[in-house]
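Every protein chain of the complex appears in place save one, which is left out.
Here is chain A:
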Amino acid sequence: MVNLKKYNDVSKLFVIFLTFFLVVSCSKQNYYVTKIEGKRIPITEKENQVPAIENFIRPYREHINKDLDSVLAYCPETLDKSTGKWQTTIGNLMADVTLMRGNLVFQAREKKNIDICLLNSGGIRSILPKGNVTARTAFEIMPFENSLVVIALKGEQILEMVDFFIAEKKPHPLAGVTFTIDKNNIAKNILVQGKPVQKETIYYVGTNDYLSNGGDNMNFFKKGVNKFDLEYKLRNILIDYFKEVDTIPVIKDVRITVE
């Protein structure tokens, strides 16, 4: 009997141990951070390439390169936004082309004409180099997805636009308007499509969606009485134009006269 009792104690102990063991092993085990190491690994040409990844990319790359590198036009001299105080050759080209090609859509949709085009100098991201012009050139000049917007502005806002232009002293691409800056730094002889600007007349001004929302402090655009999104990307306007012409013109007509 004594022996049997001892045996029971042992088995009781066994059950307790087993229960404890199961409880411990079933509960979630927590891990605690003891050490952290951090570093930056540069990815250089010393690294091998994973062939499966490289082979996967290749057809995409080849398609893009073929498309981007086919010659669309020829540029006789380098057009650069940094050569010119009030106007530049690349700015004149971009404003003229945007007005012209934008009108194809605007006339078809709204039966109206774009009178003026104003873009921003900061939006020209590259030169247009002398030589062959490709779609890649257009991507470099205009990498953003901005699209053409037409804002209906009263003549009063056109005057604000001219004042802004004089105050900013930047060669923003401009087409459709000409004016003179007198000795007191005030605008005179402001003409829209060759006619004197009228305060109450509505003018249709083409610009990009970013500026139309008051970007780059062009707040006069926010006073527009109507707005038309032409859903035509500025880069595609350039590409379509490059496809259309053989030789890019170097445009140097005087739009802003300084006395």
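Here is the rule we go by: a residue touches a chain if its C-beta (ideal position, glycine included) is under 8 Å from a C-beta of that chain, and two chains touch if they have at least 3 such contacts; residues count from 1.
Just so it is clear, contacts and distances are computed from a predicted model.
From the set "Amino acid/amide ABC transporter ATP-binding protein 1, HAAT family", "Autoinducer 2 import system permease protein LsrC", "5'-nucleotidase" or "Carbon-monoxide dehydrogenase small subunit", the protein name that UniProt assigns to the chain left out of the figure is "5'-nucleotidase".
Set against the missing chain, the residues A:Ser70, A:Asn213, A:Asn226 or A:Thr257 yield one that touches it, A:Asn213. Looking at chain A, the residues touching the absent chain are 3, 7, 10-11, 13-14, 17-18, 20-21, 24-25, 28-45, 47-54, 56-57, 60-61, 63-64, 67-68, 136, 139, 143, 145, 209-210, 213.
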